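Here is subunit A:
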Amino acid sequence: MAKTALYDIADKNLQGALASFLQSLLADDNISAVMVPMRQSGNDTVMQTLVTDPEQLSAADPFSPAFPMNAARLVSRLTKRSPGETVATVLRPCEIRAHIELVKLKQGQVDDIIIIGIDCPGTLQNNDFRKLAGKDPESTTDRFLTAALDGKTQFDEAVELPPACKICTHPVPEGADIGIGIFGMDIKKQFLLSAGTEKGEGLLDRLGLNVQEPPDGREEAVGSIVSAREASQGEVFAAVHEKTDTPEKLAEYLSGCINCYNCRVACPVCYCRECVFVTDVFDHDPFQYLRWAKRRGKIRMPTDTVFYHLTRMAHMTTACVGCGQCSNACPNDIPLAELFSMTASHTQNAFDYEAGRSLEEDPPLAVFREDEFAEVVEIKH
Partner candidate 1 sequence: MEPAVDTQTAAPDRSLIKKLAPARKQLLACIQCGTCSGSCPNADAMDVSPRYLWRLLLTDNAEEIFKTRTFALCSTCYTCTLRCPRGLQITDAMSLLKQVAASENLPLYKRSIRFYQSFMESVRRHGRVREMEFMTLYFMSMKNPVIPLKFTPLGMRLMAKRKVSVEIPSKGTQKLDAMFRKAREIEEQS
Partner candidate 2 sequence: MTYIYYPGCSLEGTAAEYSISTMALFETLGIELIELDDWTCCGATAAEGVSHLLSFALPARNLAMAEKMKAKSDILVPCSACYLNLKRVEQGIKDDHSLLRKINQVLEADDLVLKGTVRTRHLLDVLVNDVALDDIASKIVRSLEGFSIAPYYGCQCLRPYAVFDDPEAPRSMESLITVAGASVYPWDMGGRCCGASLMSTAPEAGIELVAALLEGAQGADAIVTVCPMCQMNLEAYQKKASKQHHTHYEVPILYLPQLLGLAMGLTDDQIRLDMNLCVPGSFREKLANTLQPA
Partner candidate 3 sequence: MKPKIGRALVVGGGISGIRAALDLAETGYPVTLVDRAPHLGGVLSQLDNQFPTNHCGMCRMLPLVDRDAGAQYCLRKGLFHENIDIRTSTQVVGIEGEAGNFTVRLKRQPGFVDPVACIGCGRCADACSVSVADDFNAGLSMRKAIYLPVPHMLPNTYVIDPAACTRCGECINVCPTGAIRLYREGRQDFSVLVVDDEYTVRDSIKEWLEEEGFSVETVGSGEEALDLIKQQSFRMMLLDIKMPGIDGVEVLKKAKDLFPDMTVVMMTAYATVETAVEAMKTGAMDYLMKPFDPEDLAGKVIGVYEAEEAARAEEIEAGAVVFCGGSEGYDPSTGKNTFGYKVFSDVVTGLEFERLISGTGPGGGGALLRPSNGEPVKKIAWIQCVGSRDLQTDSDYCSGVCCMYAIKEAMLAKEHGPEDLESTIFYMDMRTVGKAFQRFRDAAETDQGVRFVRGRVHTVYQDTHTGKLVVSYPGEKSRRIEEDYDMVVLSTGQKPSSGTDKLAEAAGIELNPWGFVRGEPFLPAKTSREGIFCGGSFSGPKDIAESVISACSASLLASATMHSAGKGIAVAGDDTPEYIDVSHQAPKVRVILCECGGSLPEGIDLRRLAAGLEADPFVESVSFVSRICTEEGWESLAEKVKTKGYNRLLVGACTPYAYTRRIRELGGEVMLDPSLMDVCDIRSPEFAYGEETGGDAIEKAMRRSLSTGISRLRSVDPLPKQTVPVTRSALVVGGGIAGMTAALAIAEHGYDVHLVEASEHPGGNLGWLHSTVEGNDTAILLEDTTQRIEKHPLVHVHTNTTVVSAFGEVGNFFTTIETADSGPQTIQHGVVLIATGGREAETRSYGYGTSDAIVTQKELEEKVAAKAIDYSAIESVCMIQCVDSREEPRNYCSRVCCPSTLKHILQMKQQNPDISVYILYRDMMSPGFAESWYTEARKAGAVFIPYTTYAKPVVSQGEEGGSKVVISTREPLLDADVQIHADLLVLATGIVPNLPEELAGAFGAECDEDGFFREAESKWRPVDSLKEGVFGCGIALGPGSIEGSVATAGAAAQRALRILSKNAISPAAVTARVRHSLCVTCERCIAVCPYGARSIDPDTNRVLVNAVMCQGCGNCASECPNSASVLDGFFDGRMLDMIDMVME
């Protein structure tokens, strides 16, 4: 059983309590900076911010439903080479898991960071977040949390959780050094701190917090969230499968694609420096387009769109953590997150692998096992 502590919330002010918790981290001798989502001054956006001045942390808003990008890419930037100092990073479960994938791909490491994970009730797509914020951006987080913790997925007439979050079965930060728990908690009174690693336990000890068991209802609360999401995951996958189970249907599903590659930019685990689709390989000769058109009588422009998505599936569905940023980034609202999550669940199941689960598990395509996929290579064992 992981070591847990309860953090008291003064004046029913969750954000204030979180800020003071984060300040206490900055006060720790080992921690030089905290990276946390913060309300940006001058507008209502919330963005990850690297903070060294404890005073600035009052604007920290880790539970904001804003999710402009998957922060794993930022952590990778901080840790690709050792910064020499330790940073505490506040991350959602899907961000942590994406980072673990990047570490396996040598795009970062975990030695120089403390991962503070949060229970994630879900996020909103950029437009929806702005809608929900509306005229009262100050209370967005409170309004969101109140409804979300009540099990709601609809927040306003036109605002609901995106499919990626509705089907996410990882609401609790499993790989974090310290998790901040709000499921099954009275967030007017206390949030839960649980150490998931030795590093986290050491930190809890240094912070001088009383070790306390989580309240009885927590486990049940988490369980019911997960089972609800599993149920909707099944429905969504079935629906997507129906829509994409032939090459023609798949092409139709992706027909809105314009090769903007926003999805791959937004994808936390698409880690190539330069995607093969922007290299000379796809820089076709002009006569080539005409040749194709001649052969079939017509050719959709831009070309290579389905090929692009298939390639991306081949390259990254074993690492996909289902964060939904691909859908968030798509200018033409192609429901990519559902498609990629479904494919990922197949590829990962096939290798008995789960993206982000453990640093100990090597990426499936980097491992050769003689006895796997016997049915593919037609060897019976």
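By our rule, contacts are C-beta pairs under 8 Å (C-beta built on N, C-alpha and C of every residue); 3 or more make two chains touch, one makes a residue touch a chain; residues count from 1.
Quick note on selection: all candidates are chains of the complex that A comes from, given by their letters.
Since the structure is predicted, the reported quantities are computational estimates derived from the model, not experimental observations.
Novice: Hey, among 1, 2 or 3, which one's touching subunit A in this complex?
Specialist: 3
Novice: Spell out the part of subunit A that touches candidate 3 in their complex, as residue ranges.
Specialist: Those residues of subunit A that touch candidate 3 are 105-107, 271-276, 279-281, 295, 315-316, 362-363, 365-368, 370, 379-381.
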